[in-house]
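Every protein chain except one is present and positioned as in the full complex.
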Amino acid sequence: MHIVVCIKQVPDSAQIRVHPVTNTIMRQGVPAIINPYDLFALEEALRLKDKFGGTITVITMGPPQAEAALRKALSFGADDAILVTDRAFAGADTLATSCALASVIRQIQNNMPVDMVFTGKQTIDGDTAQVGPGVAKRLGLQLLSYVSRIAAVDVEQREIVVQRRAEGGVQVLKTALPCLVTMLEGTNEMRFATMPNMFRAARHPLKVWDKDAAGIEDMTKIGLKGSPTVVSKVFAPTPKSARAEIIAVESGEPKDMAVTLLAKMFTRFPQIEKQLTQQA
Amino acid sequence: MSETAPARKGKRKFELDPRLAGYKGVWVFIEHERGRVHPVSWELLGEGRKLADMLGVALSGVVLGEPGATTRNFCEEAFYHGADRCYLIEDDILKDYRNEPFTKGMTDLVNAHQPEILLLGATTQGRDLAGSVATTLQTGLTADCTGLTIDPDNRSLAATRPTFGGSLLCTIVTLNYRPQMATVRPRVMAMPARDESRRGAIVEHPLNMVEANIITKVLEYIPDAMQDKPQLPFADIIVSGGRGMKKPENFQLIWDLAQVLGAEVGASRPVVQAGWADLERQVGQSGKTVRPKLYIAAGISGAIQHRVGMEASDCIVAINNDPNAPIFDFATFGIVGNAMHILPALTETFRQQLATTKIAS
Partner (left out) sequence: MSEKFDAIVVGAGPSGNTAAYTLAKSGLNVLQLERGETPGTKNVQGAILYSDALERIIPDFRDDAPLERHLIEQRMWVLDDESFVGSHYRSEGFNQPPYNRYTIIRAAFDKWFSEKVRQAGALVICETTVTDLLRDDKNRVVGVQVDREGGSIYADVVILADGVNSLLAKKAGFHAELDPTHVGLAVKEMHFLPEETIEQRFNVGEDEGVVIELFGKVTQGMMGTGFLYTNKESLSIGVGCMLSDFKTQKISPYALLENMKNHPSIKPLLADGEMKEYTAHLIPEGGYKAIPRIAGDGWMIVGDAGMFVNAVHREGSNLAMTTGRLAAETVVALMQESKPMTEANLAAYRNRLDDSFVMKDLKKYKEMPEIFHRNNQFFTTYPELINRSAHTMLKVDGVDKKTKEREIFSSFTHKRSLFGLMGDAYKLWRAFR
């Protein structure tokens, strides 16, 4: 089984700060991590490899520093890693990203057929959940999104059964390989790398592909040029003009505060009182 | 080293490609599962109505489903919620949602009728479909929007969404590509009034697929056990607790008040991460968006990522012992004090109040 896992290196958004004066993003010291959702995809792929054997190739499109994300993936047990990096890819939106990734996977296919592609549910920086479906469409792969569990894989019959999160329930889907799975969060827990894998990851000769190696022919389909969407404005959320009416009572007693609050609230929002009375 | 956000500078002036000028109208995908339309579709019709009126074009719903009264009824409901027209594909293949046939149906419709805007819910179904459709049509898609409007300069859709982990917002436009697609989360837009007197036209279309050629099959659908799943997004009253509740035991005070009010319990992210409440209860950017009549927030600072999930509530009551907590900047009422004392007092007061109204009625 040959599995390709798409991972992205993202700034740890929990640590991003906005400049108080200029309203710009301050990235200094913000650590870059593997998109947390992608780890669920990688671990699921590793489990399939544990079960059925095979090869896992991780790919990422990003700046040269994204090497760190790939090495980390190797330490968890991936077999090979490709860093797709080229100025021509810069400024890509999801459409252009999926175009580039699909092209990379086609190149990989030329050497070794790919049975499955995994992506995370979404990234924490782009947050769109579109790249996975986009790649699937371009490669003509069956799309299994929001997968919460891989129930069964029949390697001989080339069939797979998964549970997919739907609105209000779970769909059990059966499809044929090759397919693309976007993995839901919380579905598994990433393993702890062994020391031999740490050594292997540190020494692994990483493949670095530019746009030519990635098989890009039409330059208008990638990077900024290939991106239909354009950010026209970035701004800070405007504070709501009215500050809260602070409930203050002379006694300072919680009980009196509560009584005052109820009185004020029911006057201003009779619908709330109505709601409560109806319930009662 | 600060850097400017990677906005590709300014409003790029552009002339719409004449080949795209024929794209007219606003479409909303009517999402349904197990015979129920997802409310986000109605919310989107409400928003779509505004956009269509700004542009002076028609608003249409798109319904894909199995043949029968239920599916047709979705079209009627779409008219009640503001649609002028419905594009309908009925086929047994469309009984359950599946990516391949839905993508085909939707792209065929778009190619045939050329809408300028296509809106979908940012649900597991909407996002699955939107990604495939946008890629097939080779057009732009803005995910998870919190605001939609029309740029009067060039009639294009300006979609606003959070960026950089929610610390900032950005407005995204789709240049020379049509339709302009966007997904919007449930409960971000207000539910429009339902008007049964509204009528509209149904435009039918064939799917042109055979089941034997579709590779993916639905074996089973396991509904969630609704009883114990919190229904936060649609709750009328929510009592939420944050890290200021200090200990998991104290969270019981939140439950106590919720019980008296018949309310759902919500939580901020740190509380969920600490395991005091389950993920389903998280309110905010990476949790649920809610818009209840009353939102009581105890021990929650009001960080932007929490705020975006609840600021549409009619009335927000904040309890926080720090008078400078950001939540007081946008709450309706504030109580400065220790939640561990205020909450029991509130519970008791509400209990008494409700008891008296009960006797009175």
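Before moving on, here are some points about what is shown:
Which chain is which? They are A and B, in the order written, and residues in each are numbered from 1.
By our rule, contacts are C-beta pairs under 8 Å (C-beta built on N, C-alpha and C of every residue); 3 or more make two chains touch, one makes a residue touch a chain.
Nothing here was measured: the structure is a model prediction, and the numbers come from that model.
Between the chain not shown and the residues A:Ala90, A:Ala193 or A:Val208, the one that touches is A:Ala193. Touching residues on chain A toward the chain that is not drawn are 17, 19-22, 26, 28-29, 31, 68, 192-196, 198-199, 202-203.
The definition used in the following text is that only the chains that are shown with their structure count from here on.
One simple way to say how far apart two chains are is to compare their mean CA positions; for chain A and chain B this gives 20 Å.
Residues 1-8, 10-12, 31, 33-34, 36, 38, 96-100, 103, 123-125, 127-128, 130-132, 134-136, 138-144, 158, 162-177, 215-224, 226, 236-237, 261-262, 279, 293-294, 304, 307-308, 311, 314-318, 323, 327-337, 341-342, 344-346, 348-350, 353-354, 357-358, 361 of chain B are the ones touching chain A in the complex.
Chain A makes touch with chain B in their complex at residues 13-14, 16-19, 22-28, 91, 93-95, 98, 124-125, 127-134, 136-138, 142-146, 161, 163-176, 186, 224, 227-237, 239-240, 242-248, 253-255, 257-259, 261-262, 264-265, 268-269, 271-272, 275-277, 279-280.
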